[in-house]
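Data first, discussion second: the structure below is written as structure tokens.
With one protein chain held back, the other chains of the complex are shown just where they sit.
Labels run A and B following the written order; every chain starts at residue 1.
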Amino acid sequence: MAVPLIEARNILKRFGDLVANEVESFDVRTGEVHALLGENGAGKTTLSKILYGFYRPDAGEIRVAGTNVSFASPADARAAGIGMVFQEFSLVPALSVLDNVALFMPDLPRVPDRRALRVRIATAAKALGLELPLDAPVAALPVAAQQKVEILKQVLAGMRVILLDEPTKVLAPQECSGLFATVASLRAAGYGIVLITHKLHEALAAADRISVMRKGRMTATLAARAATREALLAVMFEGSPPQSAAAPAAQAIGAPLLQLDRVSTSGGAHATPLQGIDLGLREGEILGVAGIAGSGQRELGALVAGHERPRRGRKLFRGGDASRWTAGRMRRAGVGFVPENPLEAACVGELSVAENFALGERRYASGLGFNWTRVHDDAEAAFARLGVARPSLNAPVRTLSGGNVQRVVMARELGRAPRLVVAIYPTRGLDARSAQAVRDALRARASEGAAVLLMSEELEELFELADRVVVLRSGMLAGEFSRGSYSIEAVGAAMVQSDARTALA
Amino acid sequence: MTWTLVAATLAASVAAGTSLLYAALGETLGERAGIINLGVEGVMLVGAACACAVASSTGSPYLGMLAGAVAGVVASAPFAYAVVDRAANQLASGLSLLFLGFGASALIGNPFVGALIPPLPSVSLRMPLGEGAAAVRVDFLVAAALPLAGLVAWLLMGTRWGLRLRAVGENPVAAFAAGCNRRRLQYEALAIAGMLSGLAGAHVALGVAYTWAEFMTGGRGFIAIALVMFARWNAWWAVAGALLFGAAEAAQLQLQAGGVDVSPFLMNMAPYLLTLALLPFTGKAGRLAAPAALGRPYRGVE
Partner (left out) sequence: MRAPRWLDLPPAGAAVLALALFGAILAAAGKHPLQAYYDTATYVLASRQGFTELFVRMGPLVMTALAVAIPARVGLFNVGGEGQLYMGALFATGAALYAPLNGPLLLAATILAGFAGGALWALVPALMRIAGVANEAITTLLLNYVAPLAVAYQIFGPWRSPESSSYPQSHRIAEAARLPSLPTTRVHAGLAIAAACLALCVYVFNRTRWGLEMRAIGANRLAAAHLGLPVRTYLVVAMALGGGAAGLAGMAEVSAIQGRLVSEVSPGYGYMGFLVAWLAAGNVSRIVSMALLFAVISAVGDVLQITQRVPYAVVNILMAAILFSVLCVGPGARRR
């Protein structure tokens, strides 16, 4: 048998007391797609970052083409032909596709011959079946195309092994086939591909071999042809697949709370303008918003929360025209906002947890200052209600972990007893237990009569929570589904093209 | 306004615009690498003072010019160390450089107050407009200005160095992943910027004023910074901008000479007010063209 392109043996990696990785053997061969499968937190990313030289293992060895290596940095790994495509692309948005690819070429001459360079890059792209506008700035491309630029970059930089970290996470279901076609042509060209994923069907569909990780250990490596969904589930969860939460109790859906009337926004440098959105939301209702990343979810949240104003159309809140209301007025009228990036958009890292609770809240005013006792009492109550551990109220928010920051914002926003909660990817980055606490809190809030506008990347999460799901595509509503008519296929089709539903039917 | 006046203004705007262009081209390189330097004025002053000192002592304006270039690099060094290696606030570091330039130039130039400075040799090119003596004085630095703009444009857009420099200014994390040496690129860009600012100051001294006076660059360094934005970080647009801004400065002298009765102090405000007035029009479009990491200290891993 041929020597593997890269091989890891007896890897041990600790973070403090936590054993993040204890892996006896993992390898990738020429012309092979090897899926690394496991739940979030199973250690897939840690292992791939060890292969990529980002972490140094505490014990064990790594061999590239049979030779022992020790990577001090990703640069060493790249020099050995090991490349990685992260979820956050490592692209320079303002530069053209050509420039981005050229930047990573180790053999780029001091004064490149633009014409020869273009021919070389175009040829490589064509060989892999990638069609890319070489002169367009990367920022102008859709995410799927940016991902192709990343892969093309790895190829022209001379990588032999390409690690793909959750590559479908940023794609719509229909775009995934394009990615897997690219992966197939890479395999045919003799590259070794590591596909990191937590989705069973992807591993089964695209991989030659599947390695399953659980709690930092490699629990099984099997040939994809011999693997079944059930067998994989069994090793992933040791016989106990995750419980899907109980179906929500029937909620009393009440009076109309929010109404968007043919609303359009102007967008901006990096925003997707909303176009002609018609949407109603009632008290006690959870409305899920699906869509591929950058389809206008953030903009819809900003519009509802009053950060942006409609350019055309009207926004009605509790029957009154709230189109021109400021963020402060929307807040005072009972709108809570949980953004995807709480440390940037919802709290001030330099201030303490308590100060972040007090900011902008007139009810805590006392003379020219604040009634801090009341702030502390309310904050403690809010954390208790959310059912999560409370960080120190005097700690600057910046010193908290990402999950804790998310909890602070969630506790504060739900603690205000809002009439409407705008939650954008509220469980992203949380461990399973905290994610469940957040979902339970949103549902509890709805059952108390609040409306929830929930954006999520996980269709399963939307299906579990939402009474209704709408789909955003390029800033427009591209479909609406009520509970009972949910299916990954139908919603996924609407995420990509509006006529897909009829095509599927 | 007569054609003679227009011709005289154009001729004078070349002289005034040259130092603006040198400083602006240097600042363009620095800003493309993600570093804004508010201390250009200070570097120009040091360049001017050293040019005066060396030209006056040796009698050679060309040696003076070289001294200005070298002094520009040396004076920029503490700023470069602060922003590149210490991740210090760029605005504060730039102002520190400004003060350094104020002080150092006063100290260096002091013995040469009132001294005769040999000007850079030049040829006069008659303007083909109107009558009279309107002529462009073309010295070495004026003659080299356009080729220099071409060189900077080529460096930025046509070489691997320029590609890496732009990547560092746009996305240092991705540039690092691509194997770019951020520190080295930024030091190189700031060294060239320092040299060009020093030459800009040298031209004020050896090509325009022929004498040393404290604060003699009179805010041109700040106009150059505004000019870089006006030119949207593009070397060729900087040429057009330098001529325009130079014309604003030149027009006041010509109007006075032409007997127009306006207070010289109000006329002196023109370049600054023009810059202010133009900023809004460059701003909207300019923000998209601005290097994305401009002004942000890089605190990532290396």
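Simple rule for what comes next: a contact is a pair of C-beta atoms (placed from the backbone, for glycine too) under 8 Å apart; a residue touches a chain by one contact, two chains touch by 3 or more.
Since the structure is predicted, the reported quantities are computational estimates derived from the model, not experimental observations.
Residue A:T326 is the one among A:N10, A:T326 or A:T373 that touches the chain not shown. Looking at A:A59, A:A140, A:A223 or A:V348, the residue that reaches the missing chain in the full complex is A:V348. When the whole complex is considered, the residue among A:G190, A:G254 or A:G360 that touches the unshown chain is A:G360.
Residue in contact with the omitted chain (choice from B:Y62, B:F140, B:Y210 or B:Y272): B:Y272. Touch with the chain that is not drawn comes from one residue among B:V6, B:L91, B:A209 or B:L253, which is B:L91. Looking at chain A, the residues touching the absent chain are 305, 307, 326-332, 337, 339, 344-351, 355, 358-360, 365, 368-370. In the full complex, chain B makes contact with the omitted chain through residues 38, 78, 81-82, 85-89, 91-93, 95-100, 102-107, 110, 183, 214-215, 218-219, 222-223, 225-226, 229, 263, 265-266, 268-269, 272-273, 275-276, 279-280, 283-284, 287, 297, 299, 302.
Simple rule for what comes next: only the chains that are shown with their structure count from here on.
Separating the centre of chain A from that of chain B, both taken as means of CA atoms, is a distance of 46 Å. Interface of chain A with chain B (complex): residues 74-75, 78, 90-95, 99, 102-104, 106, 108-112, 114, 269.
Considering their complex, residues 158-161, 163-164, 166-167, 170-171, 173-175, 177-180, 287-288, 291-292 of chain B touch chain A.
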